[in-house]
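Every protein chain but one is kept in place in this view of the complex.
Labels run A, B, C, D and E following the written order; every chain starts at residue 1.
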């Protein structure tokens, strides 16, 4: 079965990004497909490559990057939500005249249409938020 | 009177950073001192210089930067909370081996001791959060 | 010695206003801000509780927040006084400490 | 046709569980996750309500979340079944849609 | 399954205190281009999003409530509002904005987009969807 996933809250502050991660792993282990995870609201903050959690804590962004690589998951960060909150890739940074970017490997910035498309193309949609 | 302020939630997602801003302006207009604002939890996300809100929305980070310059307010971003969430200044980025930093002008990263010190040295402490 | 309590959550969504009001001392002040201003609605299921508490507490509501949410004065409890950000600052200065109910 | 509802908030902090349970249809499933697992406590003020709803609903609780919070099995309602993340996925697949009560 | 899915946007949070109401509306506007069967549900504190007379000048946040009145132009015409939620908050339908659309199947007659429903009817609306997005 194709399952789409939405993550609506940022890393560490809420458990949503953790629960979503464990859910996606279990879905893949169970033989399902997770073609895309859409990061919206504060969920866009999961995509930063600048986080440095304490050594004895999980690294939420790395976990997603690795899982996406291993299973070819499309990690989409909503552009409108990301702009408000200061998440940019290199293209966006150039376009906006910003001197730095902070998106991690494996995530890509795109529009809300990707969320609707995921809703249309998957059999189930599950949201993790606050 | 000396009033210390804590901001505990990120920009746009919660109203906390807006309410705190209007409160601090009113306190200064009323003849009070606001020596320091401490950003904790997701409040550290206020300090990003990479945000690009829509043109018809307020620019929360710029508002804080400008207010701090005008009134000599010490905007302190908690280092532990910032590291988890991917907010770094140039020093921290170098120390952590990160290839970018994202802290805005007027904010500085420091430890939780600055929060306690603010509690000791001010007459009142007000927290804005979720 | 008295405390200013702030509440920023809707009483229909969370237990925060209830907990705050149940921990206030006589003579304390309560200021409803942000989504907390819905606690000042006059005809809601919460109104009797808030009205009863106003006998021993001074209850305020942020007028910029009620205006933002389209809550006209005649929708609000008469026992609750509107303040602006300057009034918020005055309340902080007047009371010995501020406790934020988050 | 049935729905899997997820609830991730404590019923002592927010109205979310209450609202969810009041919008379920007979035969739906409710899965308590994250701080939502406190809704499965057997001796709380919420227990009777949840127990009554379990007559027409299948109610589940995430065992990794109850373990994290130190809630031993004997503290939980007998009407609520524990599942792990694989069980969560099975529930999603089994029901026609998932509604997250945030 | 037909190639048009039923999408429900569930709004349970008040406006301005958090951004969910605004960012929900942004999804609805983008989603309208996909020609799906769209409904919006307003229950619990979500009903506060629709109050009339919102004036956000004092808090410095953009007033997005006029956008609800434009939804008809995007063929988003089904806004289910739960009566029980209004009543618990001491609100009446008169406290909400008037939101109209022109019915292309009925000689472009102007009709109200807001449909007042009981809690049980809201449960029926929810149970009749393919995709539920929660805000």
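One rule holds for everything that comes next: a residue touches a chain if its C-beta (ideal position, glycine included) is under 8 Å from a C-beta of that chain, and two chains touch if they have at least 3 such contacts.
Model, not experiment: these values are computed from the prediction.
Participant: What are the shown chains in contact with the chain that isn't displayed?
Facilitator: Over the full assembly, the chain not pictured touches A, B, C, D.
Participant: May I ask which residue of C:38, C:60 or C:101 touches the chain that does not appear here?
Facilitator: C:101
Participant: For review purposes, identify every residue of chain A that touches the missing chain, sorted by number.
Facilitator: Answer for chain A: residues 12-15, 18-19, 21-22, 56-58, 130 touch the chain left out.
Participant: Applying the definition given at the start, please give the residues of chain C touching the unseen chain.
Facilitator: 1, 3, 15, 19, 22-25, 28, 97-102
Participant: Suppose we count only contacts with the excluded chain; which residues of chain B make the list?
Facilitator: Contact residues on chain B toward the absent chain are 6, 40-41, 80-81, 111-113, 115-117, 119-120, 125, 127, 129.
Throughout what follows, only the chains that are shown with their structure count from here on.
Participant: What chains touch chain B and also chain D?
Facilitator: A, C, E
Participant: I'd like the Å distance between the centres of chain A and chain E, where a centre is the mean of that chain's Cα atoms.
Facilitator: 27
Participant: Rounded to a whole Å, what is the gap between the Cα centroids of chain B and chain E?
Facilitator: 35
Participant: What whole-number Å value describes the gap between the mean CA coordinates of chain B and chain C?
Facilitator: Once rounded, the distance between the two centres reads 26 Å.
Participant: Touching two or more other chains, which residues of chain D qualify?
Facilitator: 15, 97-98, 100, 102
Participant: If you look at chain E, which of its residues touch at least two other chains?
Facilitator: Answer for chain E, listing residues that touch two or more other chains: 16-20, 44, 59, 61, 131-132, 134.
Participant: How do the chains pair up in terms of touching? List each pair.
Facilitator: After working through each pair, the chains in contact turn out to be A-B, A-D, A-E, B-C, B-E, C-D, C-E, D-E.
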